[in-house]
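Have a look at this one before I ask anything.
Missing here is one protein chain; the remaining ones are kept as they sit in the complex.
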Amino acid sequence: MIGHNTLVVLLGCAALGVAAGVVGSFALLRGRALLADAIGHAALPGVVLAAMIVSLLGGESRALAPLLLGAALTGVLGLLALRRLTASGRIRPDAAIAVVLSSFYALGTVGLSIAQTLPGVAQAGLSSFILGQAATLTESDAILAGALALGCVAVAVALFQPLRALCFDEAFARAQGLPVRALDLTLLGLLLAVCVAGLPAVGLVLVVALLVVPAAAARLLAGRLPGMLALAALFGAVAGAGGALVSTRFASIPTGAAVVLGGLVLFAGALGVSRMRRA
Amino acid sequence: MSAPPVEIQGLTVRYGERPALTGVNWTAAPGLTAILGPNGAGKSTLLKAALGLIPAAEGQVRFFGLPLEQARPRLAYLPQRASVDWDFPASALDVVAMARLPRTRWFGRLPRAEREAARAALAAVGMADFADRQIGRLSGGQQQRVFLARALAQEADLFLMDEPLAAVDVVTEQTILAVLHGLVRAGKSVLMVHHDLSLVQAHFDQVLILAGRVVGAGPVAEAFTEPAIARAFGGLPGRTPTEAAA
Partner (left out) sequence: MTDFLRLDFAALLAAMLAGGTCGLLGSFLVLRRESLLGDALSHAVLPGIVVGFALTGLRSAWPMLLGALGAALLATVAITWIRRAARLEAGAATGLVFTGFFALGLVLLEVTGARNADLDIDCVLFGQLETLVWLEAAGLASLLDPAALAGLPRQLGLLAGVALAACLFVAAFWRPLKLLCFDPDFARSLGLRVGRWEILLNLMIAAAAVAAFEAVGSILVIALLVCPAAALRLMTDRYAVQVWGGAALGAGLGAAGVLLAGPLPAALGLDFALSAAGLIGTLAGLTVAVALQRRRRFQAL
């Protein structure tokens, strides 16, 4: 049977999936989904740095909050670097994403090689941030994820109309006088929040899948945006909880991998259904 | 008499469900041919489908009596709008030299003779001074001329050009038309999508008028008539041959 701890982990991952589904849908329609890949990888140096600082200050290096704060910080730096690169006009967004994610990750691994030699940091399980280990989620982590999910859903519902206009036709949204820049920043902020919150459970390498896969599956089935958001949230929750369940049963399978494969099964199902409908 | 440069039989092209061209039957005579028609008439579609760049639903096309694959070395194509990366690290001369690929070996430095041929093509469109300029640093009309030079450098027997005069100034237009007349005198053929009806009578040998299908074809004197133009342009306010001549 499912014990209390497992239940906490499952609920936390499901909440995360809901948030990722909703935010991922908007990001996908705006053509920004792959930014999650850059943010996720760019978070590594922040996590490592935060762990080192905490342990130098003699704090509890397992505490999640400072690590996530560090992750968000370098995640933002990564996004800024991305904007600088594409603003040159010479580096296309695809190359810029690849440059940012790989060099920030590289910096993170250099940091890890230092952190491993510091006594207080080694047991922080920093490398579980890379592939994710949901089993380590505590009750307060799950509550954090749940709150985040609610927050994302709330923002998405509140800004539904303008976000839809933005994703559908940027030029039109601009002509209507919508604050396109502010909306884009909001979306980016939500993306950052989901990525960072997803790191401990899903890991930085695969967190992008949590944002892309449920949204892509939902888009296949739903004709309109509200339906797509609801389905993506559902798919995200199922993939998140399912993946977490599998990885708590088979401890050596990283949660990230299980979540992604679960999501892809849903995607394959959605693809099959949509093809049958069209045929 | 040798086979005609192009022979099109029952060509139909669709984008998805919608046909862009239906049942085109047309045989080109040697010389300079203008392909006329309003925006969306299927002019570009005709050239692309003939060259196999987009699939045709039905029909077949022969060049000089040969199927496309065998005729390819004798054909040159100038797209309406080159969809290239203008930041690409290549000079105008590099771009023109790419046309010589089929007749050179694939590695090492470009042989001097090939380089000279590319330079000559650039000179023919008045771009000799810009040979070493990176292509992104040229104006729109100059870029167009580089791509025209690339087509010329293919030394083909049949040139299929999609609006080569679209973005060039009047002087360049005259230069390019002179080059094309030179080609025709040397026994080559040119099919050219064209919008300026006022040039047709003075410069072209034949016309093909399209509007989703063929609405007129033949020597300029016979086929370039007001009714045909009116049918193609559908009563849109446009210049008729008489107005153009006036």
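The first chain written gets the first letter, and so on, giving A and B; residue counts start at 1 in each chain.
Throughout what follows, contacts are C-beta pairs under 8 Å (C-beta built on N, C-alpha and C of every residue); 3 or more make two chains touch, one makes a residue touch a chain.
The model shown is predicted, which means the values in this text are computed figures rather than measured ones.
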item	value
Option from A:Val8, A:Ile53 or A:Ala98 whose C-beta touches the chain left out	A:Ala98
Selected from B:Leu101, B:Ala178 or B:Ala202 as touching the chain missing from the view	B:Leu101
Touch criterion as defined above, residue of A:Leu28, A:Val47, A:Leu137 or A:Leu166 at the omitted chain	A:Leu28
Footprint left on subunit A by the chain that the document does not show	28, 31, 33-34, 36-37, 41, 81, 84-85, 88, 90-92, 94-114, 117, 127, 130-131, 205-206, 208-209, 212-213, 216, 219-220, 250, 252-254, 256-258, 260-261, 264, 267, 271, 274-275
Subunit B residues that touch the omitted chain in the full complex	51-53, 69, 72-73, 75, 77, 79, 82-85, 87-91, 94-95, 98-99, 101-102, 104, 106-108, 110, 134, 150, 154
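Definition applied: only the chains that are shown with their structure count from here on.
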item	value
CA centroid of subunit A to CA centroid of subunit B, Å	50
